[in-house]
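Some chains have been omitted; the remaining ones sit where they do in the full complex.
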């Protein structure tokens, strides 16, 4: 019989991603309880708390994040606020003694990343980052096979992200394509080249989807090449508007074989008609990685309970950020950028 | 805000399938509560109840099914006992005023099927049957497309089930391949040929996996052909030991196109090596239809709450049973059997 109390989690950020995590925390994870929601936007936390109220009660709603962090019932927090607030919240949560799950990117400067990592270490709390591809069964199986040597030494890698639709370019901060989108691919490439670290980065980016927003700094299409210290050469590419759906794929070619990952089919149904064969594609990332989103929060709850290191750490977040920052600098300077050059950033 | 109380469900049968449903009822369905478990096997209900105890409490465990049916807190039951007990339990549950979800097959004679349907109708309770393929996204999308006329009139259909492993042939009752395995395919073929009904059935079956059990009546391989009243010709096939995994597929060919369903890949990972390309296959039915198992119980809860007809009814169960019984008779007689001939069975 399960005797321990459910883990009391506080969610910070009641937007799109926060609401999705809230559903998972409230309904899909045995042994976890969504105890509170905080969002500074008027009414946001209340509305989400109302929606998730059930026989177990209703999460407490805060408009002051500090109040949630001060709530002694809360053992762990899930941070799903805008990217630029993450690092500061990680530090505050860690100092409040809460275990921390933070959406990616954990930070947008290396100094902030270091501060976040140090705060968690000093407080002795777990720090996990939302690199959900690590929890996808296909990417995870690839990681395991590569780690087991099934394809020998990785030599060529590829990871790509194409979002289905660029709705409102005016709301997208500059460098988002590197700091928020490709950050997934940078982490995936490290995940799929286990033990190796990036050495040098070259990147091109452009506003091809919305050229009219280029002068405001919006870049919607990018290709990044990365050289790793085991010699492997990797490419990452992203685009903000794939009309056919949400497209995430990976490929690792090694001395003894190749692995490909990614599936953009919505179901296993294929239709044949006068125009040939056809299949529907996945449109939303929450469809594609639904199980992975649940698995990462389950991993969080488990690592909080058991004290073990989670599967996507603050150090992983910092390493992926290094690649992103090198890519930003490469786009700015037009030449390759060594990861080592970033030290003071 | 959700104000209604959670639906209190009692599970009857704590075996492999019952335990799986118990997990779903206890943990994956918001608005549903697993209130009790009954199983006559000593300790079985208690053990399952212990395993599922959580902050919401522990389901009551009964060894007398009648006590569960008499428990006034229970609003709905899920029947997951051996097939030959289903019809009687449906009748008893309906008479006790409980909404009824019954695993397939709902009955193994037409008379019992009629009694079960009548009992639910007389009691005014919903009666749903566990045809989980109706809740699989691929099969469901196919059904919808066919209903919308996307492939014109169905002319040729195929459905197959191959189980991964025949562990203990001595525990399998005669005719299981028709009454418990192919019953899924018979329902799927009706589901994929909406509005049409079977007219005539021809079947062959043999003991090819375990010929040593043939004289005890075990048939482990079967092919059934079915003629529908809209002219469509269908085949259903089953085998009890597919060494590569759990294989469920469907195909509907019509005057304006074709649909294929089914995917036996475990993940979206493909491996390439000196021997070519390779992919892992699904081994267990609960892997393949995991989401469908959750969806069918969600549909049950919803139809209980709203009073609407569930998506897989007692009448559907009876119709699939008719095909199964015709197949049994065809194997016995060696000639095709009209569905209409079964009337007195």
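Chains: A and B, in written order; residue numbering restarts at 1 for each.
Convention: a residue touches a chain if its C-beta (ideal position, glycine included) is under 8 Å from a C-beta of that chain, and two chains touch if they have at least 3 such contacts.
In this text, all values refer to a predicted model and were calculated from it rather than measured experimentally.
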Query raised in the report: How many copies of the chain make up the whole complex, given that 2 are shown?
Result: 4
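Keep this in mind: only the chains that are shown with their structure count from here on.
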Query raised in the report: Using CA atom averages as chain centres, what separation in Å is found between chain A and chain B?
Result: 38
Report task. Would you tell me which residues of chain A are touching chain B in their complex? Result -> 1-2, 5-6, 26-28, 30-31, 33, 50-51, 53-56, 58, 137-138, 141-142, 145, 150-151, 256-263, 266-274, 280
